[in-house]
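What you see is the complex with one protein chain gone and the rest in place.
Chains here go by letter, A and B, matching the order in which they are written, and residues are numbered from 1 within each.
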Amino acid sequence: MLGNTANGLFWTYRLLERAENMSRLIETGQRIALTRLNSSDEQWLYVMQTAAVASEYKRYYSKIEKEAALDWMLKHPENKSSILSSITSARQNAKMVRHALTTDVWEAINGSFLDIQNLLKTKIRERDLPIVLRTIKQSAALVRGATYGTMLRNEEYDFCRLGTFIERADNTARILDVKYYVLLPSAKAVGTSIDNVQWETILRSVSAYGGFRLEYGHEAGPGDIAKFLILDKRMPRSLIYCCEILKLHLSSLCSTYRNKPASFSQIMQLQKRFLTHDIEAIFKFGLHDFLQKMISLFADLSDQIEIDYRFYE
Amino acid sequence: MKKLNVSHKTKYSFEAGPLSGLQQIKKTPFSDSCQKVVNWSLSLTGAKEELTFTDSFNNNVNLIRIEPGIKDLVIECEGHVEVTDRSGILGYETSNIPLWVWTEQTNLSKPGPGIRKLAKSLPLKDDISDFHTLMELINSSLEFQKNTTDVETTAEEALKKGSGVCQDFTNIFIACCRLHGLPARYVSGFLLLENKQIQEAMHAWAEVFVDGLGWVGFDTANKISPDDRYIRVAIGRDYSDAAPIKGVTLGVQHECLSVSILISEQ
Partner (left out) sequence: MKVGTVFDEMWADGSSIRRPYKNIKTWLDGEERSSLKAKRRDANDLFRLTGITFNVYGSEEGEERLIPFDIVPRVLTSNEWTKICKGLEQRVRAINAFLYDIYHDQEIVKAGVLPLEMLKNNPAFLLQMMGVNPPGQIYTHISGVDIIRTAENEFYVLEDNVRTPSGVSYMLENRETMLQMFPELFTKNRVQPIQNYPQELLYSLKHTLPETAENKPTVCLLTPGLYNSAYFEHAFLADQMGIELVQGNDLKVVDGFLAMRTTQGHRKVDVVYKRLDDEFLDPLNFNEKSSLGVPGLFDVYRKGRVTIANAPGTGIADDKAMYSFMPEIVQFYSGEFPLLQNVPTWRCAIKDQLNYVLDNIHELVIKRVHGSGGYGMLIGPTATKKDIANFRRKLLSTPQDYIAQPTLSLSTVPILTSKGFAPRHVDLRPFVQMSPEKINIVPGGLTRVAMSKGSLVVNSSQGGGTKDTWVLEN
């Protein structure tokens, strides 16, 4: 298998995951705007910060406005992380590695791209938003399903999954980090200052609103949210879950190629050193520092995978 | 006959080493009717040899890869060649290249008004003395001067400028012969100088195909036909075919910090 092919698969799935995460963030923003009486357009700043696209946005717009924010996140050509940019590059990458994908997967990706491109051709008004977001989510589900159902469980599959879960881990860590202060134990003590809308934003951004309530009950506090999204192995977007899956596929590559490159020891170290403690230890370490550390470790891991599997010359 | 020793060292120094580079080296002479290569070796520091092959002109080529990040690249050649003086007459030879190819002008030999005028003043055909006159003519219109031209200077440009080095003299000579429909080619090689002089560049001269004689050499810069002090190394339509070093990451001359060539008689 070519290093370039591994590269293409990895990025196809990273970018698809990125597009899906962005659409989930937009949905969260929209939901909160509609259900909270005191919400303002400023809400969209939080959303964009979470998606790590706020500072770029400010270079093009002086004010936070809902319409501009939506356009920015959905399809603004200058935003490299907009949904349209991500899905376009994902499809370019897929096209490059077309021969390494099954027909079902390729058609799911290509079809999704064509649908979404078509939907985003015109200016998106608020009432169009649900259909756009639904299409994106369904497309993501379709690609995931086709991947799960038709791809051989070989090295190609490993690289697809590595891309998905590196992106997801990064996304979850960022979502937590943007609002880490509302999750600190001290925050609960302060009590009144915490608006539950912030928790809701976090949970909805990772599609975990219902799941969390179900598992942790109504008494649960902000610390539990941190625990759920960092250390709960049942939660498919938690850091530990991402870590487990990454470990699985890196170890599968090790057995395919009969070697243990640096990326494998990195993931083992990452888990052992940072994800075997309880949540209190993490708070002690400092939640923000911890999340920053995680973000940089996952980025290092991604770089190391590129080197180990010769993505580039 | 002369037995010549050649030692040829080229050294590049890089401030920040190149990422990677692939170069074709044409520094190894071949045996022919005038010369016999007794032994020859090429050694590399900072690079490794990928391949040796002969190109379509039958030149010996070493394809080398520069090691990433190195500070110095040194290419050293050493060998013995026995040369016979045949007054520059190489004669007929077997070649992959049909004669007509050598009658075609190239980018470097493409004539302008200056070359046309020069060529027209002589009836070049098969009288050897006419070619000697041509050498005289070129020599009187061109002063040998370094650093006034470079490897991309065309024959016409050099003539207009009125100065140049051996490759410019050669390009002009070739251009004139081709204007008369004669097959002419560029030769890059070594020349034995008096007093064991250290040379900074390889030499160049021309060869013309003359009916009845075959290939005959003319060193325009020195106004003589090659004798047993000349070692032929590579041929081509012009400099770019026979260039001693051609690479994808390095230019041809500019990075070259030092060349030292020593030719001596045994």
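Keep in mind that, in the parts below, a contact is a pair of C-beta atoms (placed from the backbone, for glycine too) under 8 Å apart; a residue touches a chain by one contact, two chains touch by 3 or more.
The model shown is predicted, which means the values in this text are computed figures rather than measured ones.
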{"item": "Where the missing chain makes contact, among the chains that are shown", "value": "A, B"}
{"item": "Sole residue of B:74, B:97, B:201 or B:224 that reaches the chain not shown, by the stated touch rule", "value": "B:97"}
{"item": "Among B:38, B:63 or B:257, residue touching the chain not depicted", "value": "B:63"}
{"item": "Residue, one of A:99, A:125, A:218 or A:272, that touches the chain absent here", "value": "A:99"}
{"item": "Missing-partner contacts on subunit B, residue numbers", "value": "22, 24, 50-51, 53, 55-56, 58, 61, 63, 65, 96-98, 100-101, 104, 246-248"}
{"item": "Residues in subunit A touching the chain absent from view", "value": "1-6, 92, 95-96, 98-99, 103, 106-107, 110-111, 114, 155, 257, 309-310, 313"}
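Just so it is clear, only the chains that are shown with their structure count from here on.
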{"item": "Length of the line joining the C-alpha centres of subunit A and subunit B, rounded to whole Å", "value": "62"}
